[in-house]
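One protein chain is absent from this view; the other protein chains keep their places.
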Amino acid sequence: MITLTTDFGLRDPYVAEMKGAILTINPKAMLIDITHNVEKFNIRMGSFMLASAAPYFPKGTTHLIIVDPGVGTERRGIVVQTKRGFFVGPDNGVLMLAAQSQGIESIYELSNPNLMFPQTSNTFHGRDIFAPAAAYIDRGTQPRDFGSEIKDPVLPHFSVVEQIRGVLNGEILYIDDFGNVIFNIKEKIMPNSPVISIKLPQVSLKLKFCKTYGEATTGEPIVLVGSHGFVELALNQGSAAEKFNLKVGDKIAIMVD
Amino acid sequence: MITLTTDFGLRDPYVAEMKGAILTINPKAMLIDITHNVEKFNIRMGSFMLASAAPYFPKGTTHLIIVDPGVGTERRGIVVQTKRGFFVGPDNGVLMLAAQSQGIESIYELSNPNLMFPQTSNTFHGRDIFAPAAAYIDRGTQPRDFGSEIKDPVLPHFSVVEQIRGVLNGEILYIDDFGNVIFNIKEKIMPNSPVISIKLPQVSLKLKFCKTYGEATTGEPIVLVGSHGFVELALNQGSAAEKFNLKVGDKIAIMVD
Partner (left out) sequence: MITLTTDFGLRDPYVAEMKGAILTINPKAMLIDITHNVEKFNIRMGSFMLASAAPYFPKGTTHLIIVDPGVGTERRGIVVQTKRGFFVGPDNGVLMLAAQSQGIESIYELSNPNLMFPQTSNTFHGRDIFAPAAAYIDRGTQPRDFGSEIKDPVLPHFSVVEQIRGVLNGEILYIDDFGNVIFNIKEKIMPNSPVISIKLPQVSLKLKFCKTYGEATTGEPIVLVGSHGFVELALNQGSAAEKFNLKVGDKIAIMVD
């Protein structure tokens, strides 16, 4: 089983070309799309997508991710073996959030031309290098057959939550299609309180800390822990992002006491 | 075979998480998307989508639908067995239009924790309860194994067409991506006439009642029965919805004589 996560969108033929390349090498591969609607070149958003979805796939799954602003430069391609499966993509940090949470066992460079598309283009490594690599891995090729072992992979530089004098200083990691606003704050550092004081860029609010969207009346803003494990600001049956005029990267603060 | 219909969109990782959950339980499941672009929380639109597509799938197909404004409240989850297959989703009416047209045999509640995801979240029953249920049904688990039988399912409350003194009073059920405007009026109650008088919110028209889009000249508005069996207003190679400024829910009337 191979999952695909890209910033290619679904209008262009690029995703199909990758699937064709995979199925030419490995006609029995089962292909599952995670998303192709990562914002162009947005490594953070791609990381979040893959890290959210990967835990729900069976052991042995190969995850292919391509968000690759550096295509055609010297950046490396890599295959990562973890305790639960494999990750294939550019060495720009985009797959490390998901891979690290599964426990990384080894990382190899994709440099063996025999495991690439014969006429490798300079502009579409997704189809010519990464898709074939995923197809071979899913068919049983060993990661070490792709090239040298890598000990210095590029790590993602996402913001870290700071806790200063009873205040958690975080930021907006992602806004989903429902308008739910997801912070880079994990459940375990949240205060154990039925009401949360939160500071947004344009307003400060005291909100109910709920277990589910259904605890709020229609249109009421609440705080809860989403299914992905991060704290989110939600509006029951409405868009919290729109109501409070929020965007990814905005700074927020939560009062711990 | 399992079909999926949701209002999750294709940008977020939620659909992929559901597919991962299904394939973890049932690695051989064949998954077919009906649509993930149901308008958020629009039970009527979800109903129409599923009811349009379900008749074309093989006998024995399991249809999973999640349009679920009540997630996290006391609303039940259900599995419905029909003469042709199975339906899994929230008990809010969204699956009943499609299920009823296949002939319902029995309905059971989804309450057996052994047939759910072990750490059920409060916010994502699609992944934690409904997707596993569909995976088990497709693998052969019996509906009665999920919980108690239900005799009072929630039924959808869609508007009924009224016929008063030679006038069919209906409304707009759906507007498709081509701009074709679909009414809640079935072919069998339509007058048998080559010309139809129709009253839209802003204008009254006399239009040809055609068998196919090709009978109209480019840009000409016509009335015909769509492939889904409902009467629609169409513009050959154009958007009827845009031309006449129409939206879902608008009242319309057709003169029967």
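Think of it as A and B in the order they're written, each chain with its own count starting at 1.
Everything below uses one rule, namely that a contact is a pair of C-beta atoms (placed from the backbone, for glycine too) under 8 Å apart; a residue touches a chain by one contact, two chains touch by 3 or more.
None of these values were measured; they are calculated from a predicted model.
When the whole complex is considered, the residue among B:L224, B:A241 or B:I254 that touches the unshown chain is B:L224. From the set A:G70, A:P156, A:P191 or A:G229, the residue in touch with the chain omitted from the display is A:G70, counting the whole complex. When the omitted chain is restored, the residue from A:R44, A:R127 or A:H228 that touches it is A:R127.
Which of B:I34, B:I66 or B:V88 touches the hidden chain is settled by the complete complex: it is B:I34. Taking the complete complex into account, residues 8-14, 16-21, 23-24, 27, 31, 40-41, 69-73, 121-124, 127-128 of chain A touch the chain not shown. Residues of chain B that touch the chain left out of the display are 1, 3, 10, 30, 32-37, 48-50, 52-58, 61, 176-178, 211-215, 224, 226-228, 237.
Just so we're on the same page, only the chains that are shown with their structure count from here on.
The centroid of the Cα atoms in chain A and the matching centroid in chain B are 31 Å apart.
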